[in-house]
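Only one protein chain is missing; all other protein chains are in place.
Moving on to chain A:
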Amino acid sequence: MQHLSIFPVLIPLLFGVIMLLPPISRSIHSQRVASVVGCLFLLLSCAALLYQINNQGVQLYALGGWQAPFGIALIADKVSGLLVLLTAFLALAVILYAVAGQDKGGAYFHPLFMFQIMGINGAFLTGDLFNLFVFFEVLLIASYALLIHAGGKQKTQAALHYVILNLVGSSLFLFGLGILYGTLGTLNMADMAIKVGQLQGETATIAKTGALLLLVVFGLKAAMLPMHFWLPKTYSSASAPVAALFAIMTKVGVYSIFRVYTVIFGENAGELANIATPWLWPLALLTITIGSIGVFASPNLKTLSANLVIVSSGTLLACAAINSEAATSAALYYMVHSTLASAGLFLLADVIARQRGKAEDRFVRSRPFVQPKMIGFAFAIVALALVGMPPLSGFVGKIMILQATQSSTQTMWVWPLILVGSLSALVAFSRAGTTLFWRHNGSGSAEAEPAKPLEITSIGLLLLTTPLLVIFGGVISEFTQQAAFYLHDIQSSAYGLLPGVSP
């Protein structure tokens, strides 16, 4: 279908709008129904889109009928197709959790949720750098609002930090865009990719400042050291469905780094070829290090989850630094895995916190769980997946990344860090698990409310993906390899998107 590429943006937009209008705006019940239906539609259309991409190749959607580079174009390729499908699945799982009751903590949860999805999908799909800025704004502003959902002093403080840092980020984004437009005369990514190779001398130098400024912006989003400080507090204080949805937010930053520094400032960028790589190397490795230390230091499960998000960001950035097809493929696989598993952990941490009374999710002695078996099983699954132990998806991603390092210097840096990072997660999770599940005082008290069926379904859906990612690992990794090949092949990822331009 011709318009399928824009569905991932339009569906959440329309559902968000409908929820602001009567009669749906008047009852939380109809908003819930609308949300779930919307997410189902979104999932179906994203699946159909990916199917279409697989069969017919890249889908180019010129908005307003204005051809690139003059108008805005959406590019649904295997990379963006995979990521919008991931977002749609995550959204469905998270919304199921939210409708079980957490959506009542404040106004407008459902429309904001939808707008948030719209922003994320738009950021993945757009082929225009300014449009990327716009969708960054959409997803950021929605995330500011979602962050304060269900109120509280901690949330407001964390949200304030998040807002101000990201406003700084947005300003830098605009500076960067201005510089790039001022040197390249275009902001269509494919067009930029072609023009950047012709830049020379001083113009190239000026363009480089813009390009590197964008690395700051995307790095902030991706929680790259030294700009990761906001993340642990923000993620650990957000309400569960929001934190779970945020699992994909750092990935938007990582994705932008991959897209911009592979397609535009990649191999073929002439004087500006691979400009991000020398910066990404040390920062990615330091991010993994600080994240792993944070994992070790975490006093509660939510902070642990947040620090794991930092580790996964660092790992993905290391893939970007390796800058090869194999590394990109590994990153795509790992991205899917870590998004779903971290989201699962954020939701599970909420269930755990609610059943342990005052101890919440802190690693201290507490009363027993109401549903120890189910929660324990889910915890084991999440832990194994995130540590990267077989038989769950973490290990596949990890091995793909390890295998993607090329020179022995790369290997010497990346392998020990990733493996020691896994060990640190293993120790942290074993400590967490044994304390949470076995260190009890007194006998069971059934005061706490058991997790609701919808909440269980939601967590179950997320956790189910991790064995599936292994069982179908062959097909999936083949797909990510194709996607990576596409991204690194400037013939298809740049020239192929501009009719009438040839190298």
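Miscellaneous remarks
Assume contacts are C-beta pairs under 8 Å (C-beta built on N, C-alpha and C of every residue); 3 or more make two chains touch, one makes a residue touch a chain; residues count from 1.
As a working rule, contacts and distances are computed from a predicted model.
The UniProt record for the undisplayed chain lists the protein name "Monovalent cation/H+ antiporter subunit A", from the options "Monovalent cation/H+ antiporter subunit A", "(2Fe-2S)-binding domain protein", "ABC transporter permease subunit" or "YeeE/YedE family protein".
For the chain missing from the display, the contacting residue among A:101, A:182 or A:453 is A:182, taking the whole complex into account.
Looking at A:422, A:465 or A:493, the residue that reaches the missing chain in the full complex is A:422. Among A:14, A:33, A:454 or A:468, the one in contact with the hidden chain is A:14.
Listed by residue number, the positions of chain A touching the unshown chain are 2-3, 6, 10, 13-14, 16-22, 25, 61-66, 69-72, 106-108, 111-112, 115, 118, 122, 130-131, 134-135, 137-138, 141-142, 144-145, 148-149, 151, 156, 160-161, 164-165, 168-169, 172, 175, 178-179, 181-186, 188, 191, 202-203, 205-206, 208-210, 212-213, 215-216, 219-220, 226-227, 229-230, 232-233, 279, 290, 293-294, 296-297, 299, 329, 384, 389-391, 395-396, 399-400, 402-403, 415, 419-420, 422-423, 426-427, 430-431, 434-435, 437-440, 470, 473-474, 477-478, 480-481.
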